[in-house]
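Structure, as structure tokens:
Some chains have been omitted; the remaining ones sit where they do in the full complex.
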Amino acid sequence: MQLFWLRHTPGTAPGTLAIAEPPKEPPRSRLMEYGLESLHETEVASFDELSEPGPGLVGWLDVEGHDVEFISELGRRFSIHPLALEDVINVGQRVKSEEFEGSIFVVLDHFFIDGDSGALAKEQISLVIQSNLLLSVRERRSDLFEPVRARLKTGRPRIRGGGSGYLAYALIDTVVDHLFPILESIGDRILEVEDSLLDTPTRDDVSTLHHLKRELLVLRKSMWPLREMLNRLRQSDSELVSEETRLYLRDVLDHAIMAVDIVETLREMVSSLMDLYLSSISNRMNEIMKVLTIIATIFIPLSFVAGLYGMNFDASVSPFNMPELRWYWGYPFALGVMALIVIGLLGFFRRRGWL
Amino acid sequence: MQLFWLRHTPGTAPGTLAIAEPPKEPPRSRLMEYGLESLHETEVASFDELSEPGPGLVGWLDVEGHDVEFISELGRRFSIHPLALEDVINVGQRVKSEEFEGSIFVVLDHFFIDGDSGALAKEQISLVIQSNLLLSVRERRSDLFEPVRARLKTGRPRIRGGGSGYLAYALIDTVVDHLFPILESIGDRILEVEDSLLDTPTRDDVSTLHHLKRELLVLRKSMWPLREMLNRLRQSDSELVSEETRLYLRDVLDHAIMAVDIVETLREMVSSLMDLYLSSISNRMNEIMKVLTIIATIFIPLSFVAGLYGMNFDASVSPFNMPELRWYWGYPFALGVMALIVIGLLGFFRRRGWL
Amino acid sequence: MQLFWLRHTPGTAPGTLAIAEPPKEPPRSRLMEYGLESLHETEVASFDELSEPGPGLVGWLDVEGHDVEFISELGRRFSIHPLALEDVINVGQRVKSEEFEGSIFVVLDHFFIDGDSGALAKEQISLVIQSNLLLSVRERRSDLFEPVRARLKTGRPRIRGGGSGYLAYALIDTVVDHLFPILESIGDRILEVEDSLLDTPTRDDVSTLHHLKRELLVLRKSMWPLREMLNRLRQSDSELVSEETRLYLRDVLDHAIMAVDIVETLREMVSSLMDLYLSSISNRMNEIMKVLTIIATIFIPLSFVAGLYGMNFDASVSPFNMPELRWYWGYPFALGVMALIVIGLLGFFRRRGWL
């Protein structure tokens, strides 16, 4: 996973629109105009077609994928501030909400498991909330917002009559809700590592822990500002956010705080497992050393005794030269000495609690 | 212990009521209507029977276990906000209090030792405080609130005349008080591990410490928001909480802060014990290695000397070929060399402080 | 040292008075009535004797030891709020100050070295400040407040004319001042451990460090709320605390902050010593292993050479079977090979910096 994204060349004017790599697919934009009574959906090819939403209607322009030219045109058409526009293009922005005159600009991170690599991936979702229009820009085509689209089509009064602010809430809620399955899968993997560590720790467990730590780091880096952003949005005095919508934003904020809590808890668990692993390695080392020490300290003295009586001193020269070799009970005597050594050492080890 | 609970499918409308698994027992709900003079208790089978509590009376509807349909009906009957209703169903919510028009919604965690597994378990308790009605919803049947019920029946004026706010306080106080025996049992287990560590540390101690750490992590994750929630409730300007009740809430808050302090202290003790364990392992390793080193460094040179005189050089060929073997004092000489080596090494070890 | 104290049974009404164990001594209470001109001291047997202090006089009722009945009577006589009364009985409360109508309730921890066990012990001191009366309740008889008593008797105008608020300050100041000798003795023990660690670390040092860590944990758990409490008291708008007394409370607060600073500094020193100990163990392990490695790697090859020429191949069968054994310079040659090995290895070790 990329840690962060290249920004524009230092020194260029703010609002300069430029991106590093061209998008893989051409951008697609769909307009949904709806009110309590009516709903109309079209795919938008050119912005010239676009007219203001009728009175009492709300327009939702959902853009998947983007290129510089496309976004510039969009900015001109909807009078978006150049700084907001720059942040739409230069993905990798910090999660935030910024108020401009007559509009609120929101940047979100959507985390998902990349289908190809199976790794945690992230896309930036930018929302521009205006009085009767919501613009949502995503990095790639996906069915992320399909459930919201479906709820709009079903015609529920709460979402159909809630204005652009409520629609923005619904989209943010969807993005925040997607965090939980991700967190849960990380939690599951942590529990797997824990089982493995408590059973037989392997080197792979450390890599996994390290990997999980990094994923949690990236999630956390995105979630703290999310929490802050939702709080600021909820307390904003902008008229784009109605009293009722504030109540719902409090609910999403609550979920964001839960997500932060879970991330912090998971981080503590990972670091606790790292400790467990280290103590586990030390334990194994102790085991290994104990075996070596027991075997070595028993046999080294025995080997010495055997070596002693393997010396070739000439017993015929002197009565002091290894008379044991000629004793009648010489060999049994040597074996007996060895047995005593073994018994003594076993007793020593038992007293130390090593056996 | 489960780390957290599955939430609803991302993208569904807020207030959608759905739960993962059906409850084990059918829900039971008991209504207690009381005033200073009277008290009447009934088991409620259907909400159609329910009428508003008479003037000057307070109704307490205590629900144990729940299913979606049941809670929906309840929500309709008592006009509970859909967001609150969703949180009642989707247990695993963060501890919090939320004010809606004319009601306060409180989520609590009740920790208990699960009878079957002996493990720490948690149930969510939701309270809805309205002007003359208190609704409490629990996950399972238990005698948690029996003492409060008994105090009501005894007819003490403070609780009988205190309104729904004071009753809510009484229930919260009961839940918070249940934290202390749990904390105490964790404290006891920590002291046991400490004794074991200071005596003879075993691998089980680490598992126990790791386990205690996780339990404290779960408790802490619930207690910090509890503290925050009680503070917010106490400072709330809602008329559902009377001046006198605020004084009592300050008292519960104080207990919650004590609980947080204790959890933090226990966490520090666990981590201090982990350090103690690691230093203890290192110490044992040192002991083991010292024994190995002493035995090995003493006998390895001895064995070499023995091996030296076990060589088969033909002494008859040359006067330089191992003349020692034919010396009169050869064998005693060799033993003497060995003795000198032993004495030298023992002196060396003593000087190093290893003996 | 006990980590925390059993609280009342969960679910009992607030203000229920019950304690776990009966006190060892019967409570003693002494009343001191004083004004600028007069001072009168009596031992109080029954509260019926008590009358309001005369005009311009302040009464100080100092209670050492207590039982439930005694405190209940006290509470009734001085109209103390049941919540405060409960906290007086259930010692082990958090350090705090609470304002009730017409009175301030203060809980303090007094730390002392227990005479019997030599361990750090703690007693709760409760103060109830009323307009012309100060009630102080302690767990056991001691001469803690004798200096204050003496200052009152000496007749210094500042304390004699300062009202119940200033008297409360004097008692709090006394309790806070008692922290410093405790901290100093811990500091001294830390310096002793440091000396031992820098000289020859032993296993006892770790136990001592662990023990000191726990004592500091307990002290810290009490001091942070002390600081907070004194600040709140100083900024309280109660008329029980005069302008002049606030100045003095600022001084105690300052001492409390100093105590917190010292505790934090001592904690850092303990943890720094723990690190020092661990590095010290690792160092010793390195030393031990180095000795083993040097001895073993020198003699193992030598022993091999000796073993080689101890083989019994029949030299008479073939000219290739160990002709060295029959060489004229065979034995010196073998010894020379060994010497070369030793020289080579010593050079290797020196190059590595092991010698």
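Labels for the chains are A, B and C, by order of writing; each one numbers its residues from 1.
Keep in mind that, in the parts below, a contact is a pair of C-beta atoms (placed from the backbone, for glycine too) under 8 Å apart; a residue touches a chain by one contact, two chains touch by 3 or more.
Everything quoted here is computed from the prediction, not taken from an experiment.
Student: So we've got 3 copies placed here, but how many does the whole thing have in this file?
Tutor: Of the complex's copies, 3 are shown; altogether there are 5.
Everything that follows uses one rule, which is that only the chains that are shown with their structure count from here on.
Student: For the sequence-identical pair chain A and chain C, determine the rotation angle of the Cα superposition and round it to the nearest 5 degrees.
Tutor: Roughly 145 degrees of rotation.
Student: Roughly how far is chain A from chain B, going centre to centre by Cα mean, in whole Å?
Tutor: Here chain A and chain B have centroids separated by 25 Å.
Student: Quick one: chain A and chain C, Cα centre-to-centre, how many Å?
Tutor: Roughly 40 Å separates the two chain centres.
Student: What are the residues of chain B that contact at least two other chains?
Tutor: Expected reply: 278, 282, 285, 289, 292, 296, 300, 303, 307, 310-312, 322.
Student: Which stretch or stretches of chain B touch chain A in the complex?
Tutor: 3-4, 6-14, 81, 83, 93-94, 96, 98, 100, 200, 203, 206-207, 210, 213-214, 217-218, 221, 225, 274, 277-278, 281-282, 284-285, 287-289, 291-292, 295-296, 299-300, 302-303, 306-307, 309-312, 315, 322, 324-332, 334
Student: Touching residues of chain B toward chain C in the complex: what are they?
Tutor: Chain B reaches chain C through residues 145-148, 151, 156, 158-159, 170, 173-174, 177-178, 180-181, 183-184, 187, 191, 198, 247-248, 250-251, 254-255, 257-258, 261-262, 265-266, 268-269, 272, 275-276, 278-280, 282-283, 285-286, 289-290, 292-293, 296-297, 300-301, 303-304, 307-308, 310-314, 317-318, 320-322, 352-354.
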